[in-house]
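A short worksheet on the structure shown next.
Here the complex is missing one protein chain, while the rest keep their positions.
Here is subunit A:
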Amino acid sequence: MSEAVKVVDDVAFEELLANPYPVFKRVRDLGPVVKVEAANIMMVTRFDDIMAIERDPETFSSINPQSLLNTVIGPNLMRKDGDDHARERVAMDPSLRPGVVKRCWADSMRAICDDVISQIEHKGEAELFEELAAPIAARALADILGFDGVDWQTMALWSQSLIDGSGNYSHNPEIARKAREAASGVESAVDRMLPHHRDNPNPSMLSSMLQADPAQTVEQIYANIKVAIGGGLNETRDSILTLILGLLQNPDQFARVRAEPSLWGQAFEEAVRWISPIGMYPRRLTRDVEISGTLVRKGEQVGLCVGAANHDDRRFSDPEKFDVFREKKSHLAFGAGSHFCAGTWVSRALVSQIAVPMVFERLHNLRLKDPELVRVRGWVFRGPTHMPVVWDA
């Protein structure tokens, strides 16, 4: 006998935004699929269930032409499956492979981090979201896309406006207007840059898309560049801050990482498991199916809560603790299946090999200005939003 989907109706939306992990735990223990009224979605929260779902894209489809994401940015690879998805993914991959990151992007990423840190180094204090992580993430992204001359504030505004527009379920006209403005801003930037990249093949994403076989249409380029902007900035930004936060709160672990730099990679994986920048993404059912015994109907949408799966105590002991030295196990911060994060290797290199080590190297005796002032927020997207620090200048 299959079970019906249980419902949680006494959680306020604000609770999810402030700290989703207690809600995730309750939902995870209640059942494999639970409808959370405040978020208006059926949540899948257990690690093994999500992994199994991501191995079955025919049942759990990403295709959703009616989604707000498609309305805001056009038909894009995040909402496609199979060959349609693969063709567009292959068109951007040559810019994002780990070896390409190392050979083609590492030097410019290092220069960006150096420049951003140089601007604050003498001050002895800073708010790291605005003065460090956002500019680094935005500038590195502009570089990889092949967007010359777009400043980081514009990148950040476009990114946030596209994200807000894709989540604008209440149809707020102002949010919709900003998203349209961002979309046309991105399209003009693409138009402006395409001739250059057509004449000068290079490792940037615009250039890769132009060189792809089959060639990408301008509509595909517009849409997938918008995906890269909406989905490639905040994750890097947030994981830079999360890794710094985890290490500042755990000086003993920091001491070990500092003494053994090969541990930076491991520290980064733990940071994105601990506070996953993307906490949830949707899949739509193409048939009636049981998820670990709970029946979900064809056409319904489920939210794969990877943030919850990364705190699943069936898999991770003391999941709420930041522990670089926990037993090694794979996590779901980059998702799984064919939509596995395309920017994984860029973020690993930028955050764990370049940005955060350089921060600790240059800002001596770095510490939180006041632990009470640190703000971490969000559930679909989650990360530190305010992080004042001081150091010995």
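Following the convention adopted for this analysis, a residue touches a chain if its C-beta (ideal position, glycine included) is under 8 Å from a C-beta of that chain, and two chains touch if they have at least 3 such contacts; residues count from 1.
In this section, contacts and distances are computed from a predicted model.
Between the names "FeS assembly ATPase SufC", "Ferredoxin", "Xanthine dehydrogenase YagS FAD-binding subunit" or "ABC transporter permease", the one given in UniProt for the chain missing from this structure view is "Ferredoxin". Taking the complete complex into account, A:R89 is the one of A:K6, A:R26 or A:R89 that touches the chain left out. When the full complex is taken into account, the listed residue touching the unshown chain is A:A336, out of A:L206, A:I244, A:A336 or A:V389. From the options A:K6, A:R26, A:R97 or A:R326, the residue with contact to the unseen chain in the full assembly is A:R97.
Mapped onto subunit A, the interface with the missing chain covers residues 54-55, 86, 89-90, 93-94, 97-100, 328, 330, 334, 336-338, 340, 342, 344-345.
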